[in-house]
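Beneath this line is the structure, given in structure tokens, with notes to follow.
Presenting chain A:
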Amino acid sequence: MNLAIFFLVLGIPLTATICCIFIQRRWVFQATTITATALTAIAACILAVMVFVNTSVSAQGGFFYADALSAYVILIVTGSALVVAIYSVGYLDRQVSDGKIDPKILRLYFVLLNLFHSTMLLVLLSNNLGIMWIGIESTTLATAFLVAFYDRESSLEAAWKYVIISSVGITLALFGIILTYYSGLNAVHTSADALNWTTLMSVAQKLDPSILKLAFVFVLIGFGTKAGLAPMHTWKPDAYAEAPAPVTALMAAGLVNVALYAIIRFYILVNKSVGTTFAPTLLITFGLLSMAVALPFILVQKDVKRLLAYSSVEHVGIIAFALGLGTPLGYFGALLHMLNNAIVKLVMFLAVGNIRIAYNSKIIRRITGAIKIVPASATLLFIGMFALTGWPPFGLFVSELTIATAGFGSGNIFPTVLFLFLVAAVFVGLISYVSEMVFGEPPANARAGEPSVVSIIVLTGLLLISVVLGTAMPGTLFEFLQKIVMVLKG
Partner candidate 1 sequence: MLFISLGGFGIGAIIGLLLCLRVKGLNSQKLLAAGKNIAFGIAFLSSAAAFVLGLRIILSRQELSVKLLQTPLWGSFSLRIDFLSAFFLLVVSLLGCAVSLYSIGYTKQFTHRGKTGIFLFLYSALLLSLVGVVTAGNAVLFLIMWEVMALANYFLIEYEHESVSTRKAGFLYITMTHIGTAILVIMFMILHSYAHSFEFTAMGAVMGTIPPLVRSIVFLCALIGFGVKAGLMPLHIWLPEAHPAAPSNVSAIMSGVVIKTGIYGIVRVSFDLLGANPLEWWGILVLGIAVVSAVLGVLYALMEHDLKRLLAYHSVENIGIILMGVGGALCFSSLGHPTLAALALTAGLFHVLNHALFKGLLFLGAGSVNQATHTRNIEELGGLIGHLPWTAMFFLVGAAAISALPPLNGFASEWLTFQALLFGFNVSDFALKLAIPLTIALLALTGALAAACFVKAFGITFLGGARSHHAENAIESPMTMIVAMGALAALCIVIGILPGSVLTLLDPVTNAFFAVHIGSAAQLNPGTLLIQQGGGTSSSPLFIALLLAGLLLVPIVIAVAVGGRIRKRIAMTWACGLERIEPQMQYTATGFSKPIRMIFSNIVRARHEIEIENEISPYFRSTIRYELKTESIFHKYLYRPLNRAVLNSAHMLRNLQTGHLQTYLAYIFITLILLLIFAR
Partner candidate 2 sequence: MSDTLLIIASALVQLCIVLIGAPLIAGIIKKVKARMQNRKGAPVLQPYSDLNKLLKKEVILSSSSSWVFRATPYIVFTSILLIALLIPTLIVPVSLHWIGDIITVVYLLALGRFFTALAGLDTASAFGGLGSSREMSIASIIEPAMMLAIVASAVTAGSTDLSVIVSSLVSSPVSLIHPAHMLAFIGLFIVTIAETGRIPVDNPETHLELTMIHEAMILEYSGRYLAFIEWASQMKLFLFLALLSNMFFPVGIATSVTAAALIVGAVSLLAKVVVLAVVVAVIESTNAKLRLFRVPELLMVAFILSLLALILYFIIGG
């Protein structure tokens, strides 16, 4: 049963990948993708229930492992993938009919999307830190061509930078993993288990702190590069701006959380072994640095997708900051923020995708009066912007307030004040640009009419979920998060 569920979660998207390679008809591989992501999401739900009941699930002698933390991120990833799959169909059909994309390479897109999905799940399901690393490296490889999908100069440039920077980062992370393995070997003596997270956790007290500290530095920089923590975030605006909107959305909602997940795994380990000052200080520093670095780019920006990319940098910073607070409430806020941010980022990027189709531009100055051209998408974008910047009644308000509470509660007064200031300042940039896009008189060359009705329904649903999270968080979710907090406490 345990093994079966792991195989389902991992296998369905992988199978879909392979199927898509061989399917020729457009609607078939589109349907395959949607079905696969939906089934994966269902399997993920089953896994989550199992984890909820049994605290953790493992198979193959601990090779596959899922606890509340992994189940949670899996739910986020599969959910996002489902949304993105549904959106992709309409979006890309529209782009094909507009002549933006060669219909022949449409299949490649779905192949890579499914591959991307499965690599992310690989990270989340393996207990072995080495496999986790392989998974994360594979996400880079799977997305490399997706970033360069449009085959423009700028997208090639973005993809090149993306792959190079990510590879450098991931190489550094691998060194961190080797160091961890080394310290594990000293404590465990059976080389097969010394990379297993659960094993390492059980012997955490015996691990050499100085090595683990070093390892954490490398891992943080490495996976931080993938997550987009400043100053390793530099690929993010390029890649996010150049990739097709649904890919960007999945990167912002899924990949970011996967990379953070990897950091969290190490964070737990290091905290247990080294004590709770070293790693938290680093995370708080990187968190605030990311927020601060993102700020000037949000205050002065020309390109709406880059704007959102920097917002993603900021939110990764928020999550890192919250994790760094090191208190249960901080963990709670961080976890909640992962979910909230994913939901709203999906809405934002996908709404921008719709607007981009209508205006054929992602330059902010050229997009005006969107409320008259694509009323639903513009409204979604606008409300999403408020959700993203932590206004009630949306979920991010709750998570950001939780984080602030935790910050003050943990005695990090000045960092928290800075945090609140940065959150507020980022809003200023976002509202100024988004309101200019949404309001005003539209230009003559814009095409009125929503590109896809399905996407509007889906995105509205997502916003409603965010509202639910912001007003009446389900008790089950609360309990679930409590369980994850227990995991994070070690």
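The set was built so that all candidates are chains of the complex that A comes from, given by their letters.
The working rule: a residue touches a chain if its C-beta (ideal position, glycine included) is under 8 Å from a C-beta of that chain, and two chains touch if they have at least 3 such contacts; residues count from 1.
A quick note: this is a predicted structure, and the numbers were derived from the prediction, not measured.
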- For chain A, which of 1 or 2 is the touching one in this complex? 1
- Query: If you look only at chain A, which of its residues touch candidate 1 in the complex?
  - Reply: 160-161, 164-165, 168-169, 172, 213-214, 216-218, 220-221, 225, 231-232, 234-235, 237, 278, 282, 293, 295-297, 299-300, 332, 369, 371, 386, 389, 391-393, 397-398, 401-402, 404-405, 407-409, 416-417, 420-421, 423-425, 427-428, 431-432, 435-436, 439-441, 472-473, 475, 478
